[in-house]
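One protein chain is absent from this view; the other protein chains keep their places.
After this line comes chain A, so read on.
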Amino acid sequence: MNGSLNANHLLFLGQGALWTVGLSLIALIGGGAVGFLVALCRVSGVRAVRVASSAYVQLIQGTPLLVIMFLTFFGLPPLGFSVSPLAAAGASLTIYVGAYLGEIWRGAIQSVPRPQWEAAEGLALSRTQRMAKVILPQAVRIATPPTVGFMVQIVKNTSLASVVGFVELARAGQIINNSLFEPFLIYAIVAVVYFALCFPLSRLSQRLERRGARGRTTLMPA
């Protein structure tokens, strides 16, 4: 029952950490794809599309990720869809991250100065061409620091996947603690690993922001 922390425990935690990274990547890629679509829909010329995408964002931002996890993992099977913990966690994070990234990126698209749109329009570029060649390349620059910053949130939020039985870092820590009863030690290790994953991201975000602040002055005076 008891015993002390050994290499096997650490290996198990390492495995959990890998799943945390994996789940973060799934959330980033899936949420990024959804978020990109949401951002485009939010600035669409069609009112119904704007309203629908805005409703999606409002709905998800007003719902705890934990509840979305419960809904997909426990709510869907009775309706006839069986969902693995990985699928439930991945889908929930995708839905959740998509709403937030969509909002961040909408802001970035809209903060490209209005005259840039007009200059592109004046040159007879189509709406798609304006977006692809003029607006998005500039929006990407603006969006990069907050997007990297949000990745920190993604990494930490993957810990909620433990509630659907997915063994990532937090859940791995719980499992080990159940056998060792060394909560302070084990959760401290877990915390340090999370920090080691997140700290480089937030530093990167800060650096990008400083660099962006210098580059921003090159955007035109309005």
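Going forward, a contact is a pair of C-beta atoms (placed from the backbone, for glycine too) under 8 Å apart; a residue touches a chain by one contact, two chains touch by 3 or more; residues count from 1.
Throughout what follows, contacts and distances are computed from a predicted model.
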**Q.** Listed names "ABC transporter", "Sarcosine oxidase subunit delta", "Cytochrome b" or "Glutamine transport ATP-binding protein GlnQ", with the criterion being the UniProt name of the chain not displayed
**A.** "Glutamine transport ATP-binding protein GlnQ"
Q | Contacting the left-out chain in the complete assembly, out of A:Val21, A:Leu40 or A:Leu125 | A | A:Leu125
Q | Contacting the left-out chain in the complete assembly, out of A:Pro64, A:Pro77 or A:Pro137 | A | A:Pro137
Q. What chain A residues would touch the chain not displayed?
A. 115-116, 118-126, 129, 133-134, 137-138, 141, 218-222
